[in-house]
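One chain of protein is taken out of this complex; the other chains stay put.
On to subunit A.
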Amino acid sequence: MDVFKYFKEFKMDVLKEVGNIGAGNAATALSRLLNKPVDMAVPKVQLLPFEEISEKVGGAEQVVIAIFLRVEGDAPGNLFFILSPDAAKSLLKRLAGIHVEEGDFNEMEQSALSEIGNILAGSYLSSLADFTKLSMSPTVPSLAMDMAGAILGYGFLQFGQMGDDALLIDTTFLEGDQEVEGQFFLIPDPESFAKIFQALGVPLEND
């Protein structure tokens, strides 16, 4: 586990580029769907304690909407697309003309959100797979609306066996007026990093 603490800046930069390419393509996909420009923040790559990862979306108790995909193949991991309930409502309104009533999302609205998440996460992953030439196939997306801690905890299980931190590739994108703000969290399994680096021609030795 400690090996992640000593990743040189260069390796972190490689992982940032991984997030950049994935989220960049997802942002393009979203921009096409909305027919509007979508901006993206520079990805952050950090080794963070589990607690702090929840803080990134407003704390462990903050209610968020998450579309979760387990990535299978050469470099397995967990991919979350996270939206606030307000951002999700705005997204539904623009993309599907659905006005969400006060309160909970109904089945139809959840299904539409899940599909939007699937399109975005799919473009994130497929661009990553193209870039690395690794096979990365997503499972069927699963949608949850719940406390951030409860949702994200699921993404930490693989790291949990090795320590109390997870390496997170975090990319935020926003539409001009910030009405649609979404975050991608890619948490590759600890074993996947060597494969990602190898595929990208980064020397493997622990320097």
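Following the convention adopted for this analysis, a contact is a pair of C-beta atoms (placed from the backbone, for glycine too) under 8 Å apart; a residue touches a chain by one contact, two chains touch by 3 or more; residues count from 1.
The criterion applied here is as follows: contacts and distances are computed from a predicted model.
Trainee: Considering the UniProt annotation of the chain absent from this complex, which name among "Oligopeptide transport system permease protein", "Probable chemoreceptor glutamine deamidase CheD", "Anti-anti-sigma factor" or "ABC transporter ATP-binding protein" applies?
Mentor: Its record in UniProt gives the absent chain the protein name "Probable chemoreceptor glutamine deamidase CheD".
Trainee: Among A:D39, A:E72 or A:D86, single out the residue that touches the unshown chain.
Mentor: With A:D39, A:E72 or A:D86 as choices, the missing chain is touched by A:E72.
Trainee: If the hidden chain were put back, which of A:L47, A:A60, A:I119 or A:L134 would touch it?
Mentor: With A:L47, A:A60, A:I119 or A:L134 as choices, the missing chain is touched by A:A60.
Trainee: Given the contact definition stated above, which residue among A:A148, A:L168 or A:L186 touches the chain not shown here?
Mentor: Selected residue, touching the omitted chain: A:A148.
Trainee: For subunit A, which positions touch the chain that isn't shown here?
Mentor: Within subunit A, the residues touching the omitted chain are 1-2, 50-51, 54, 59-61, 63, 68, 70, 72, 139-140, 142, 144-154, 156-158, 160-164.
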